[in-house]
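One chain of protein is taken out of this complex; the other chains stay put.
As written, the chain order gives the labels A and B, with residue 1 at the start of each chain.
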Amino acid sequence: MTTAPLISVEGLHVTFPGRHGMPPARAVDGVDLQIRPGEIVALVGESGCGKTTLARSLLGLVPPTAGRVTFDGTPLDYSSRALKAYRKRVQLVLQDPSGSLNPRHTVYDAVAEGLRIHGHGGDERAAVTEALSRAGLRPPERFFLRYPHELSGGQRQRVVIAGAMVLEPELIVADEPVASLDASVRGEILALLLRLRAELGLSALVVTHDLGLAWNIADRVAVMYLGRIVETGDVEQVLTAPRHPYTQALLSVLPEAPGAPVVLSGEPPDPARIPGGCRFHARCQVLAGGEAEAAGVAEACRTRDLEVLDGAAGAQVACHWARAGVTA
Amino acid sequence: MTAETATTAAPRALARQRRRAAAARFWREYRTHRAGLFGLAALVLFALVALTAPLTVGSDVQSVTDAPGKPLESPSLQFPLGTDQFGRNLLGLVVWGSRVSLLVGLLAAVLSVAIGALIGVTAGHFRGWYATVIMRITDWFLVMPTLVLAIALATVMSRSLGTIILAIGVTTWPTTARLVRAQTLAVESRPYIERAKALGGGHWHIMSRHVVPNVMPLVLAQTTLIISTAILAEATLAFLGLGDPSIVSWGGLLQDAREAGAVSSGDWWYLVPPGIAIAIVALAFTLCGRAVESVLNPRLGVSR
Partner (left out) sequence: MSLLDVRNLEVTYPGGAAAVRGVDLSLAAGEKLGVAGESGCGKSTLALALLRLLPPGTRIGGEILLDGEDVLTMKWGRVRAVRWAGASIVFQGAMHSLNAVHRIGDQIAEPILLHRKATPAGARRKTGELLEHVGLPAARANAYPHELSGGQRQRVMIAMALACAPRLIVADEPTTALDVMIQAQILRLIERLVSDQDLGLIMISHDLAVLADTCDRLAVMYAGRVVEEGPARQVYDDARHPYGRALSEAFPRIGDPASRFAPRGLPGDPPDPAALSSGCAFHPRCPVVLDVCATEDQALREAGERRRAACVHVAPGSAVTEEEADVRSSTS
């Protein structure tokens, strides 16, 4: 039995016009994704893969060029009034906590901002107190009049989370939520997110380049490359037995990884110049190493693009070689 | 912290508390800038002089018919700065003229900065064709010779203080507009603006709660600098004979001095005091403005 997804993305394309006569950049080039209530999905990939754009289109901050976002059964309406109501149900936590807070606003103002925008009817102070407390800043009153520069990185991120939680959203989109924080502080913030999921049934989409973070807190993981999801599935499965060569390469270069590291050469490619065929074939170690030839799929790798994965539960991979049933 | 005190203090009280603390902090930092303190002291002095003028010299110091002294007397004990061409006490005239000069300077600067800030913030926030059009208009005003335009306006309209204020205000706003727009663009690229949008904030919310408070330091510093420009502009216009002839102002005194031939006849007491007064006030505002800027600049103000 599968529960209906809380949010689902169908056939999403986001294309940015090229600058100075360059071809347009297809940041998100066909993505289907679903997130169920209470589920934490990690979206991993390198810079330029489109994960940040995808995350922002879930929030309605970036309108799609094609495809749609459906929340709780209703497609997203991009009129300003509908978007404003939507924002009470889906919230954002950004990477850099010192940039995310207006340096001139106190902690109280920062957390109460959401309430004031939406015209909160009840006791504002009580709501702020509860949000700060839930985010681990206790006693909350001590933080009311502080400014962001007087807090540590971890405390600032808790303020940002409190500001998001005060609206009681159902889904949080977190873009690298702990990347700017010290290592010993990260665990606390991640534990906070897990606690919010356990206590409030919060769902989350965590965008990150850190696979270890996905192992720590995510249920499912989706690996993106050049605007498409190339592999998705349960974290236990994808991170211990990856099927797509790109996922295999990413995992192999981690410090603790068993086996020889596969260091891909070159830079992550440009979304304005997506290669034909499988978009990863130009850097693929399986193609370069001859295994794709041996499996008889080399021609397909070079010429045939793969279809969009449906992004629901279950392990899926967009790779000719993996589908040919050859195991690593 | 007991539960009772937690529920009694309202958000408004918190805001008041925060503002008081912020003001105290501002003053503590401002005190460390010696130049700013000098400027402030000079301004306070001039402000006191101007405000108490009706008590110390009285408005009849400008009366030509009841002039107490002989024309163009050199300084003496009775008239510390001598007399003007009509025999009026020059010291009294300088004191009385401070009211007009300071008033015009202040009002013209406020008008200029208000227009400039409004245009700067909206152009920086909305962008698109609106911003393009309005910035081209700004550029047009920027390249117009301020003085020529001010003269043209003053000539077309009636000769009064209001005209002067309007003329100065309408010709000096472009600098502020460009600065404010640049600052708005910088502020809007910060992640907290994206967070405000994600929280559901609309245009008005972002401009009023986020952009303006972060642009205010710049605007405040600009205001003090423009006041000195405005005072100089007023003096220039009055010197050129475009001011209200019935009102005494420092520029007007300079014009009278020139017409009375004070330059060639060596009556320095007619020329020098108003000139020095203008210079000191302009300098005082500039020093204050720079001190305010360095105190309020977020990057310099945050020690971490």
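Going forward, a contact is a pair of C-beta atoms (placed from the backbone, for glycine too) under 8 Å apart; a residue touches a chain by one contact, two chains touch by 3 or more.
None of these values were measured; they are calculated from a predicted model.
**Q** Need the list of shown chains touched by the one chain that isn't shown.
**A** Visible chains that the missing one touches: A.
**Q** Can you work out which residue in A:Gln34, A:Ser57, A:Thr129 or A:Gln155 touches the chain that's missing from view?
**A** A:Gln155
**Q** Which is it among A:Gly11, A:Pro24, A:Pro63 or A:Gly187 that touches the chain not included here?
**A** Candidates A:Gly11, A:Pro24, A:Pro63 or A:Gly187; residue touching the omitted chain: A:Gly187.
**Q** From the list A:Thr3, A:Ser80, A:Thr240 or A:Thr303, pick the residue that touches the absent chain.
**A** A:Thr240
**Q** Of A:Val41, A:Leu83 or A:Leu264, which residue touches the hidden chain?
**A** That would be A:Leu264, which touches the missing chain.
**Q** Please give every residue of subunit A in contact with the chain that is not shown.
**A** Residues 46-47, 152-155, 182-191, 194, 209, 211-213, 215-217, 235-236, 239-240, 249-251, 253-257, 261, 263-265, 267-268 of subunit A touch the chain that is not shown.
One rule holds for everything that comes next: only the chains that are shown with their structure count from here on.
**Q** Could you put a whole-Å number on the gap between the CA centroids of subunit A and subunit B?
**A** 51
**Q** If you look only at subunit A, which of its residues touch subunit B in the complex?
**A** 59, 61, 80, 83-84, 87-88, 91-92, 94-96, 99-106, 108, 112-114, 117-118, 124-126, 129, 139, 141-142, 144-145, 149-150, 160, 163-164, 167
**Q** Once bound in the complex, which stretches of subunit B touch subunit A?
**A** Residues in contact with subunit A: 1, 6-7, 9-11, 14, 17-18, 21, 190-192, 194-202, 205, 209-210, 213-214, 298, 302, 304.
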